[in-house]
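Note that one protein chain of the assembly has been removed; the remaining protein chains are unaltered in position.
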């Protein structure tokens, strides 16, 4: 992946988060504090602004840089998690093919989330969207499938994961105080995770 | 004056203050804190209760005792003033006739108010009701008039004084912060002063 | 009325009980009267300082009873004067043989009762002097300073009086330094919401959803201007203009600053106010000696604050910096 594409991806996610800001505020506000829309917009705006004119050759380094900027700009739960994801994903990104790069990026991304959040799949978090997505990418890369198709599979797996969060009981963050009341609702962090996947796909589809 | 009559006077004023409580609250509440109805009821209830079964021969001493109890029970502005009035009035009460006793009582009462309140007639206070009343009593006593007639003159002078407070600008207490806005309204303390005069008259008329 | 209360008529006695239980080493009450609060640490020979006033203003008034500040306090009902007898009982208890200074706010009921108490003390040959704090610029025009209400600036006077008394100064010397401090102390307040006296059960005045009242007193007495809420910096500027013009405080003056919360206003906002106060003073070429930010003279749960300035000199600096140790206010020496 060249760093120009990485730049475009960050920019595209920024656009999506800006468009979806009110929606994220609303769903986070149901049981959380409603800051998720603001956090995601802030994080990706800061990252996009920072890397816009930066002359970084390596896409992985660029994602790492984006993560570091997000950590400063939006140090809330999801801001820190996503920042960690980009830092770890960028660091771990390697492979011969684009699909391979995407697979290693998201696998490291999810590992970073789990370590930082002391969390695992099934706990109604962003991980429930991104973990199946990373698995789908790994499978696609193994099968030698192209990046667009691989990301389509990842997005669809992420959406299924998001849907599955409805039946989970929250274990982390403010919403965990509501326990069973959180059943039936999608996890807002997982929703943001799906938006990140969409950002990747949109750029590869261009 | 025998002490039984003094007892009845305190009791009668207690009744009047209880009946007029809401009215006093209302007029004090227009620019003050609205506590006057409570204060007057508290002061005279405490005084009436205290002296009810006390075996005090001297009417002056009984009024002094009543004043001391009021000072404890109702230490607000008017509570303290009226308490001072009864203490000083009881102490100063002397004379051959009932009208003479009433005249010395109210003259000392008003002197006590002026000293305690560092105030004088014309400043829109209780003094503006009781000072003319004391003067009327002095005149009546000098003319050898009977107690009922003397008190009727005093009450009428007090009412005129109360009416005159409408045109005065308050110089003391909370209402003084409203300055000119207080014009046109009767002073609530002067109203309570008229009630005290009425209590005396009612008992002498029995 | 959203309050933590049992019976409203027991409000004062119950919180006093809570205070005495919380501070058993520092405070006690006289005889059987919870409303006569005195320091446990009597200091033979020291001029004693008594205060008193209505409840509802904690830390005022009793909160400053303790080492380095004042010695006793009579406590009235909410916004009501204590009785002369209570003041007298406090006086008798705290007198260390060097006389007693009555230091309290300019309210009719309090004045009359303290005057009566002083007369009673006089009969016991206890020497009493009185000083009436009247620092609220908004409550009467210049030239009629004697009519002004006493508000948060009294904290400065307590502090100065207590520190002076600690130096074994005489009653006249303590009174003189209080007079000096008061002559350079001015305050103005602003309110956003009223408070509710428990026994009354409803607010004593109303302010519109976007209204503030500049100059309002700590019992809701009317101020000098009611209007729309403005940005904090503008509100501060308006108040500071009035305060600074009154004395006047001038370029080159050194002042201490007191930002007092009226009850519901968060400390964050008080410090935000302090930022602009400091900027304002700097623009006028004054310097700040010490800054105090907290609730010093509240009005139950009223939202709002007041700003007080006290002009400093060498003696006042030393006294302001002396240690203090009361249940509601502790300061190490040379504290800032």
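Labels for the chains are A, B and C, by order of writing; each one numbers its residues from 1.
Criterion: a contact is a pair of C-beta atoms (placed from the backbone, for glycine too) under 8 Å apart; a residue touches a chain by one contact, two chains touch by 3 or more.
Since we're looking at a predicted model, the values are computed, not measured.
**Q** Touch partners of the unshown chain, restricted to the chains that are shown, please.
**A** Over the full assembly, the chain not pictured touches A, C.
**Q** In the whole complex, not just what's shown, which of C:36, C:140, C:303 or C:319 touches the removed chain?
**A** Answering carefully, the residue with contact to the hidden chain is C:303.
**Q** Looking beyond the chains shown, say which of A:20, A:77 or A:191 touches the absent one.
**A** A:77
**Q** Extract the touching residues of subunit C with respect to the undisplayed chain.
**A** 2-7, 11, 14-19, 21-26, 55-56, 58-59, 63, 192-193, 195, 209-210, 212, 229, 231-233, 235, 263-275, 278, 288, 291, 293, 295, 298, 300-301, 303, 305, 323, 325, 328, 330-332, 335-336
**Q** What residues on subunit A make contact with the chain left out of this view?
**A** So the residues of subunit A touching the missing chain come out as 33-35, 71-72, 75-77, 79-81, 84, 116-118, 172-174, 176-178.
The working rule: only the chains that are shown with their structure count from here on.
**Q** Mapping chain-to-chain touches, which pattern fits: line, ring, star, complete or other?
**A** Contact pattern: none of line, ring, star or complete.
**Q** Residues of subunit C that contact two or more other chains, please.
**A** none
**Q** Please list all residues of subunit B that touch 2 or more other chains.
**A** Expected reply: no residues.
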